[in-house]
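Just below is one structure, and these are the notes that go with it.
Note that one protein chain of the assembly has been removed; the remaining protein chains are unaltered in position.
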Amino acid sequence: MRFVLKTSYDADIRLFKHRAQAVWYALLLLLVLATPLYFVAIGDAYLLGEITGVLILAIAGMGLMLLTGHTGLPSLGHATFMAMGCYVNINLLGAGVPWIVAFPLSGLIAGFFGTLIALPVLRLHGVYLALATLAMSILTGDFVVMAEPWTGGIAGAAVPDINIFGIEINRYSTPYKFYYLVLFVAILLVWFYRNLLRTPTGRSFTAIRDSEISARAMGINLTRTKATSFFLSATAAGLAGALFGHSAGYVTNETFDLVMSITLLLMIVIGGLGFIPGAFFGAIVVGIIPVAIANGRSFLATTFDVNINVPGLESALFAFILVCFILFEPMGLYGRWLKIRTYFELFPFYRKDMFKRQKSYLKTDRVQ
Amino acid sequence: MSLLDIDSVTLRFGGLVAVDNVSLSVNEGEVFALVGPNGAGKSTVFNLVSRFYDPAAGSIRFDGHDLLQCNADQVPGFGIARTFQNIELFEQATVLQNLLVGRHRHRQTGLLSNIVFSPKAYREEVRHRKAVEEVMDFLNLQPYRDKMIGGLPYGVRKVVELGRALASEPRLLLLDEPASGLSVEETQDMAFWIEDIQTQMGISVMMVEHDMGLVSAVSNRVMALSDGKELATGTAAEVQSHPDVIAAYLGTGEISKTGTSRA
Amino acid sequence: MDFLQLIISGLANGCVYGLIALGFVLIYKATEAVNFAQGDFMMLGAFVCIGFTNHEYMGLDFWLAVPLSILVMGAFGYLFNWGILRHMFGQSQTSIVILTIAMGFIIRFFAGATWSHEPTSLETPYAGQDVRAGGLVLGVDEVLIVAVTAILTLVFYLFFSRTKVGLAMQAASQNQLAAYYMGIPVKRVHSLVWGLSGMVAAVAGILFASKGAIDPSTGLLGIKAFAAAAIGGFGSLPGALLGGLIIGLVEPLASRYGPPGISQIAPYAILLLILIFRPGGIFSQTLSKKV
Amino acid sequence: EQGITDTEVLIGSNNDLSGPFAAFGAPATKAAQLVFDEVNEAGGIHGRKIRFVVEDHAYQMPKAIQGMNKLINGDKVFAMLLSLGTPMNIAAFKLQDAKNVPNVSPLSAARQMAEPFHPLHYAGTATYYDQIRIGVTYLAEQKGADTVCAMYLPTDFGKDIKEGAESIAAETEGLTFVSETTHKPDDADFVGALQKLSADGCDIVTLALGVRQAITVSGTAKKLGLTDMSFLNSSAGFHTVMAKVPGGVTEGMYAAAGWADLLSRMDQPEVQKFFKRYTEATGEELPGTGALLGHSAAVTLVKALEAAGPDLDAKTFQAGMESLNYEDVVSGNTVTYSATDHQGADEVVISVIKDGNWVEIARQ
Partner (left out) sequence: MTTDTNPADIVLQIENLESYYGPIMAIRGVSLTVRKGQIVTVLGANGAGKTTLLKTISGVMDPEKGTVRMQGSEIQGSEPDAIVRRGIVHVPEGREIFPLMSVAENIAMGAYTRTDRGDIAADEDMVYSYFPILKDRRAQRAGTLSGGQQQMLAIGRGLMSQPRLMLLDEPSLGLSPLLTQEIFEIIVRLNTEQKVTMMLVEQNAKVALDAADYGYVMELGRIVMDDRAEVLAASKDIQEFYLGVSQDENQRGQRRWKQRKTWR
């Protein structure tokens, strides 16, 4: 285990706990910045598009992570906020607002309306909140239809390309630019998120998650804090929605459906609730496994002439892999990652059963 | 001069009168103890002050402010901090983080400056940490600084809770059974801390406690409650010798190996 | 008369929601887990029965197929808990929710691969038969649904409030550790209740499939049943039925008298309204923490 | 040109194999594969074997985007066939058009599949919109009806059908569109909706519901005694299963579709062959609507590839497609494409359920 001798108050405030950590993060940054080079080299950006998709998922995932992982409020309605961001973005762009303004605004407006919608249900906990947001998610499609003048309703709406000071960015025609753009947004949000967690706002979120009673007794206003969390969360989801729109090119009332909301929740749980990297781990799982399965199947077909043609097998296989993930790592992939890291840090002193799960027991959620 | 004034407060849960027309006041700088049998309504009085419950009648004033006019989350703003009988810490956070939440009422930065971690937010953080480190030094919590609450023994948690309350730099500290579950040695530490809190920090304390040793060691005044009603008020010695208090609460203190002490 | 017909059919339909909700609530009441695959369990139960009784499959007698499928689904629920959920004992409910969601996908796949994605009807001896009374028509299937739902709700209500095992189930959901300290075999109790819930799902599936056709995506109905359970108060058996009935009534009323589109919104709008004004549902099963 | 080698031509399909429309997508892709297998066994087309890559999007947009990216950018298919879902197809057009990937016979009868005209977009059958217009006109004449209504899902499919019904009612003397109800895929009770339509005096009710729901609607209407209401399905409800519901629940339902029912044409050897081959290969009891569509689309593609000649590219393929004019015996329709007509089977067949079978009563 690494012991960090703390000699000043800064030690706890710094973004990175120690030099090595900073180095690792720098390497990671270099890696993600250099990734496109590989695709340039092979001259095929197909998979880069999928990686970009993962980043978009991760942005939405961070939004939900803040709400569910750090504030303890489950939501099965985040596709709604994505929809808001996406449609606001389309409309602003349609009205001639430059992307550089329209994009952040679409997040903020989604955040604002998200908060308005969430306000009446902030008193709810656990299953009840999940169900209320689920209801919201189910109704989203209907609202998109009702708001036809802005959304194109059932017929759908085409999403204009991004234009930043004359630079045209499109998911397919300029995949590299699109990747860097999404990457930039993701990194910016990670930085914001980490700042939040080391300041009073973030602490008040986790306080509410762990004990509402204590939080109140420490002077935290539940409604305002939860609303803030909802706002930030919906803003991130809105931004992701806007980017998702650019990556889909065309959206309808069925695009941001319940399945998408569920996928987001699933993603952060698999990634590891309560950890920022969890959003990324989860997005990788959710975004890459289907691609891997599909390509694996194609590979079997082309190389070994093995054709597996059972309809729906891919979804089932994906679900099965998820079951395995949950079963073997209920704390999420980030939990597993921490163990692997500890293993290396401790190397010779590591005991095999060190991370054996001690029996654990649940208590009711109905006492709040 | 009295800091907290509870005046003829009554609270019912359905048919049960948990607090029955109770009046008390805690003076500036004093340690005021509330004792009484289980279910007497002591914690309920705390919960009334914390504004978790609305009284059916009566008034609660703190330093001239009408507490009944405000919400639970505004109470700490006046300088009232509390601990809980059954420990309510933020389990998935470290000791340091718990104490930092205690500083919430001194927060001065807004959302925006938090998100971008502005210099102002940085300076505020440094201030908070300084205050928290002092509390940790005072309560000998440094060894547990970065430990998760989830894995701490009961006694340490009690101290962390006290620390969290102290971190908010209150004027009045409400301690609900601070020494329950503590060993004799730890109880003595607790007594010294309470003394220091009173004398050196100038914080008034109101506490509920069943350990009469601790009560007599630290409290200036004691009130005994039973069935929601006041039984007796006075110095520790006075209350302890009050026959009703002995009958309802204290008992003889000896274990008879043959029969119950309830005659 | 029309109005009465509307109400009666709505109630019958509401009973289907109630019945699925009953399955949710059983599990919730005994384990506090939320089974997102309950709708899919129902669908599976229906297909199992179709597999036993329809002429293109095994062609067994309907009245033999029913208990068989109930048994099969009971075993399925039990084994699902025993083989999978038990390994996650004590883990957060969110993980279990995710697991059941994934399970739903797998069940849908299995049903699609086994019985195809085409809508299939259950061949029942009472298909197309009606009961008519004074101008009102009610299918025999609907009469059965109402009767079975009422009976099951009552039986389970009594089971939970009067029997030792029922109480133990509730205890196990409120505090697993304390339940163990009392000698309650919590894991076995969980398996048991999943088995029960599988059986209820089979009943619901059979009744639903005899009303119309089903296909692997029928499990979607589970979401409305969710809403029903929440309206009634998650964890309350009569609440599940009541919630089901409310949704069952609101839908046809809204589509009869409201503008187009309102009947799909109505159940969820009602859910939201109820939750806003009564955060624990009608028969709230929650308690605010005493400190 | 992507997706073509001397020995192989790669065809993609972005389909729903496990979602709400799996009942169409799964059999359609299976049937298409059978056609290709047969072609490949016979040596392929101009020496090229057809490889058919199907991705399952389960009718979800995010997955559809992934599938599209894989097929077009990853696998680099030459053409798309039978892709399911209007929004999925429209979203794909942007990329497909940029890469000159033809879109053949998508599993969507929305108008956007062939309108506005694009050289590489080819619709298989008449649109829902046209189907319903023709069906309503026919029924109105037959029954002397004067009111039209719609029960529909709020999807592109539902919208087309409702608009078709509305527009034909507006254009036809003595016919008015009087009422509508909308539904969700999980609606199971239609008493309220039918009572409303009955109160509004609907003679013809056009249906844009799932098959399962259409069955329930018919049953409920029978139970409520609404016998003078005629229900008209589009191709989406023109499903063999519909006719086979026990107890005569669906007797008398109409459907206007781009093909004729199989079972009524089993005397034709080609139909028999298709029937036999499909049931043997899949173990299913009978090929449903999806299978039929898949078969027809695959045949169209094969014929177009043949006509395109050995120098295959988007241009020659277009020429091949536009030269097609043949009788598709299995679907019972004539398939014609031309430089101005990118919709294959233009005929609309109107059928009714009689004694548990679809019976053709008119064609236009």
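Chains here go by letter, A, B, C and D, matching the order in which they are written, and residues are numbered from 1 within each.
Assume a residue touches a chain if its C-beta (ideal position, glycine included) is under 8 Å from a C-beta of that chain, and two chains touch if they have at least 3 such contacts.
Small disclaimer: the values here were computed from a predicted structure and weren't measured.
> Quick check: which displayed chains does the absent chain contact?
Looking at the complete complex, the unshown chain comes into contact with A, B, C.
> For the chain that's not shown, point to the residue among C:Ile7, C:Val140 or C:Leu167 touching it.
The single option touching the absent chain is C:Leu167.
> Could I get the residues of chain C that touch the absent chain, sorted low to high?
Those residues of chain C that touch the unshown chain are 164, 167-168, 170-171, 174-175, 177-187, 285, 287, 289-290.
> Please identify, in ascending order, the residues of chain A that touch the omitted chain?
351, 353-356, 358-359, 361, 364, 366-367
> When the complex is taken as a whole, what residues of chain B touch the one chain not shown?
Those residues of chain B that touch the unshown chain are 13, 36-40, 43-44, 85-86, 151-156, 177, 180-189, 192, 210, 212-213, 248-257, 259-262.
Following the convention adopted for this analysis, only the chains that are shown with their structure count from here on.
> State the smallest step count from chain B to chain D, taking one step as a move to a touching chain.
Counted as steps through touching chains, the separation is 2.
> Which chain lies the greatest distance away from chain D when centres are computed from Cα atoms alone?
B
> Between chain A and chain B, tell me the centre distance in angstrom, where each centre is the average of that chain's C-alpha atoms.
Distance between chain centres: 41 Å.
> Report the inter-centroid distance (CA atoms only) between chain C and chain D in whole Å.
Roughly 34 Å separates the two chain centres.
> Please set out, as single numbers or ranges, the residues of chain A touching at least two other chains.
Chain A, residues with two or more chain partners: 142, 145, 213, 311-312, 315-316.
> Would you mind listing the residues of chain C that make contact with two or more other chains?
105, 108-109, 112, 117, 223, 261, 264, 291
> Among all the chains shown, which pairs meet the touch rule set out at the top?
A-B, A-C, A-D, B-C, C-D
> Sort out for me which residues of chain D touch chain C in the complex.
18-20, 22-23, 26-27, 154, 180-193, 195-196, 199, 210-213, 215-216, 219-220, 223-225, 239, 241, 245-249, 284-285, 288
> In the complex formed with chain C, which residues of chain B make contact?
Those residues of chain B that touch chain C are 43, 47, 52, 84-86, 88.
> Can you tell me which positions in chain C touch chain A when the two form their complex?
Those residues of chain C that touch chain A are 28, 32, 34, 84, 87-95, 97-99, 101-106, 108-110, 112-113, 117, 173-177, 180, 223, 226-227, 230, 234-235, 261, 264-265, 268-269, 271-272, 275-276, 279-281, 285-289, 291.
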